[in-house]
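Down below is the structure, laid out as structure tokens.
One protein chain omitted, others in place.
Labels run A, B and C following the written order; every chain starts at residue 1.
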Amino acid sequence: MLDKNGIAKRISKELKDGYYVNLGIGIPTLVANYVPEGIQVTFQSENGLLGMGPFPFEGEEDADVINAGKQTVTMLPGGVYFDSATSFAMIRGEHVDLTVLGAMEVSETGDIANWKIPGKMVKGMGGAMDLVASAKNIIVAMQHVNKAGESKLLPKCTLPLTGIGCVKKIVTELAYLEVTKDGFKLLERAPGVSTEQIKNATLGKLIIDGEIPEMQL
Amino acid sequence: MLDKNGIAKRISKELKDGYYVNLGIGIPTLVANYVPEGIQVTFQSENGLLGMGPFPFEGEEDADVINAGKQTVTMLPGGVYFDSATSFAMIRGEHVDLTVLGAMEVSETGDIANWKIPGKMVKGMGGAMDLVASAKNIIVAMQHVNKAGESKLLPKCTLPLTGIGCVKKIVTELAYLEVTKDGFKLLERAPGVSTEQIKNATLGKLIIDGEIPEMQL
Amino acid sequence: MSSKIFKNAAEALQGITDDMTIIFGGFGLCGLPENCIAEIVKKEIKGLTCISNNAGVDDFGLGLLLKKRQIKKMIASYVGENAEFERQLLHGELEVELIPQGTLAERCRASTAGIPAFFTPAGYGTEVAEGKETREFNGKMYLLEQRFYADFSIVKAWKGDTNGNLIYRAATRNFNLPMAGAGKITIAEVEELVPAGELDPDQIHTPGIFVKRIFQGEKYEKRIEKVTVRSRE
Partner (left out) sequence: MSSKIFKNAAEALQGITDDMTIIFGGFGLCGLPENCIAEIVKKEIKGLTCISNNAGVDDFGLGLLLKKRQIKKMIASYVGENAEFERQLLHGELEVELIPQGTLAERCRASTAGIPAFFTPAGYGTEVAEGKETREFNGKMYLLEQRFYADFSIVKAWKGDTNGNLIYRAATRNFNLPMAGAGKITIAEVEELVPAGELDPDQIHTPGIFVKRIFQGEKYEKRIEKVTVRSRE
């Protein structure tokens, strides 16, 4: 079973040299800590930064340098600032290679719900709808089941959608899965997790094709 | 009767303090030489200059600093360079206060034809169609009649159109006219030109309302 | 000679009255037109429709207008971090229209650029697309989104000159740039106002033609919403 850092670490193995990557708030943000050695990855933040670095040292925080999560950050050498229209030109124009974001539900056809729970205060979709409608490559980082123990990998989303048919991969504490036209294809088991456990935690159609390898982190 | 400089001079009286102005090639360019004292006018060139100044001194021409007519120019202090998409955002977004351009024909409803003569080599419309479709205030600077002696102020244009219902004012060697919903309204006669001469040179509907004053230049 | 220069926020905001639609620059609390917001609170202008990426926090940014019940309708992409907002919304005291962030940015840019409408993929297949025209281009589905028609745009820049040219610093460019020019009248407040000619014409982010009024803000608090730091080893 993976913890949050484990999920981030598994996702980081999908990073490729030269990639431009947009990381959502939460677990996705942790992916930046596990960029494999020897490759260069540039992080985009949709409020207008490319080449985002780590948090600033104490006392060096700058109100003018924040990320999309409104946290103080730094810029790496070679980075660039731009405006919000240009930022979404990058996203909508498919110049960003990989988007990693969290989800409340994912359907077996790749629909994603992550912005609204009916009856609860709605905070807004922020940039999520643009990101999922535009990205060539979307990986969802989330828990396999919700707090009530119900599967978040469903035949059909029950919550209001953020986007349709867009999720390509999912990494949870239990598994690494691909969304195919036939359903969720199990690619890897988290360390110490059985295929049976994953099957029990997945409500949407799960494809188990042969022996499923355990993740190498 | 006005010469080219006279036409430009009459048009310059329509400039107002604080105006942003786009001048077309030919007579319109001359308007820049007659900006009334005490007012500030900023010239926009659609290839990406705001705050365009005069031609450079001999030997100071810079290949990177040209206007939309591809002539070497200079920039005044406080000027700014920008890209073509931003330039036409200024034009289309009606941020330019006045556009002055030449024409081959203008109709009594304000249609303009100035880019194409069937059977002749077509050079293209350049920025003219954007300018005439967008400007709040368009003044046409042209000769009243063409080389064959035919009126260029017509009931209907015979040449392919550049834009429809857009011309607000016309200054020719003979007159200063306004395009109204009822036709060309004669506002001023050029020095030494009679109302009769203007009537004879105008094929479109001409409105002569009372005594027509002579231009003061 | 006409001048774009105004003495302070109070003078620059002339003409803003109740029930107008106003576009506000900034992202979160970053790059906010602080002086204009404070002045609108002071002027007690009410019934506003505000277009802004966020709604501020309880005691800063547009949160200050919310607290005084000056906002009738909020058009934004993300409105978390604000308890008073939630209270007014749940009690039906506030109208809210939520828009995908990229669509919001592009609608502002379209307003500035005289583009009345454009197609975008964001929100296709979701409730955002309800009632909107959809169309396929090159095998992908898109929705038609329209520009705004706002009375004023209020933006904040780092440096400005007397011609209205603006330069933003770091991540404060955000929505300020596409919003500069988006309203009928654009007001820019700047940290430093310099004479025309002092800014490099190659480095100006917003050409002055988009800005009708400019003033140097009295002071900038520049509050940070989430201070995140790492310790020095």
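Everything below uses one rule, namely that contacts are C-beta pairs under 8 Å (C-beta built on N, C-alpha and C of every residue); 3 or more make two chains touch, one makes a residue touch a chain.
Bear in mind that the values here come from a model prediction, so they are computed numbers and not experimental data.
Judged over the whole assembly, touch between the missing chain and the shown ones holds for A, B, C. Considering the whole complex, the residue from A:S134, A:T172 or A:T202 that touches the absent chain is A:S134.
Checked against the hidden chain, the listed residues B:S12, B:T162 or B:T202 yield one contact partner: B:T162. Within subunit A, the residues in touch with the undisplayed chain are 17-18, 20, 38-40, 42, 44, 50-51, 75, 77-82, 85-86, 88-96, 134. The set of subunit C residues touching the chain not shown comprises 106, 110, 113-121, 135, 137-138, 140, 142, 146, 149, 167-170, 201-203. In the full complex, the hidden chain is touched by subunit B at residues 45-49, 54-66, 68-73, 75, 81-88, 91-92, 111, 121-130, 133-134, 160-165.
The definition used in the following text is that only the chains that are shown with their structure count from here on.
The interface with the largest number of contacting C-beta pairs joins chains A-C. Taking each chain's centre as the average of its CA atoms, subunit B and subunit C sit 36 Å apart.
As a whole-number value, the distance joining the C-alpha centres of subunit A and subunit C reads 28 Å. Separation between the centroids of subunit A and subunit B, computed from CA atoms only, is 55 Å. Of all residues in subunit B, none touches two or more other chains.
Along subunit C, residues 109 each make contact with two or more other chains.
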